[in-house]
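These notes are about the structure you will find just below.
Removed: one protein chain of the complex. Kept in place: all other protein chains.
And now, chain A:
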Amino acid sequence: MTRRALRVAEPVLLVAAILAAWEFLPGALDVKSYLLPTFSDVLSAGWTARSGLTDYLWITSREVLLGFLLAAAGGLVLAVLIYGSGFLRRTLYPLLVVLQGLPKVALAPLFVIWFGYGLGSKVLMAFLFALFPVAISTLGGLAGTPAHLEEHFRALRASRWATFAQLRVPYALPAVIDGCKVAMPLAVIGAIVGEFVGADEGLGMLIQSAASSNRTDLVFACLLLVTALSFVLYGVIELLGRLVWWRGRAAA
């Protein structure tokens, strides 16, 4: 087997082994199916409910994407502002850190009261979960520009704007991507938590209602979809990250 094929086969085999264990262990250990349904039970429950599930997947995806994109944009802007202004570094930055310490889950009921059962409160939850990692990573990236390059740009008489746009931003981009990688799964968590607290639709809402009627097979079907969503979105960021291939090449 070639090295490349092996690299693909290894994780596939691991997942297959886990799924096989999931399929056969509950029966072998005599675990009741309403406690832990087998993999095939979950698939068949998911297939039966497929039209509702795809609708809900789309609804949750939209909440996640909107929240994430707002957080990515907001985090970038916040980082640039905090980096660029001593005043904001002294005022906004500590405020951001304090707010990060606040348990965001506890805000969800408030958001439902303020913004209702629809899209708004979920997007806001996803946004809040994802904002901080993007902002902090970007800030670190901007501040991490090597001193010798900063000095070189001064020696080239580069303007403040040129130094920012042509040196600091490209330098920070790999860190921005890292921040997004942390933030994306958090945005999924945010949206799901938002749906737990109050929603008419979405995978999080379905998990909640299916669990309350002991439909664990449906709960697991939702969990598989949420996991797949996170995985795909993470993959997209991973691909975007290849555009900033110069990571680690800078000191060469």
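Going forward, a contact is a pair of C-beta atoms (placed from the backbone, for glycine too) under 8 Å apart; a residue touches a chain by one contact, two chains touch by 3 or more; residues count from 1.
What we mean here is this: contacts and distances are computed from a predicted model.
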* Protein name (UniProt record) of the chain left out of view, among "Phosphonate C-P lyase system protein PhnG", "Cytochrome c oxidase subunit 4B", "ABC transporter ATP-binding protein" or "NADH-quinone oxidoreductase subunit K" -> "ABC transporter ATP-binding protein"
* Asked: Out of A:4, A:32, A:157 or A:242, which is the one that touches the chain we can't see?
  -> A:157
* Asked: Touching the left-out chain: which of A:46, A:140 or A:170?
  -> A:170
* Structure fact -> Where chain A meets the left-out chain, the residues are 148-149, 151-159, 162, 166-167, 170, 244, 246, 249-250, 252
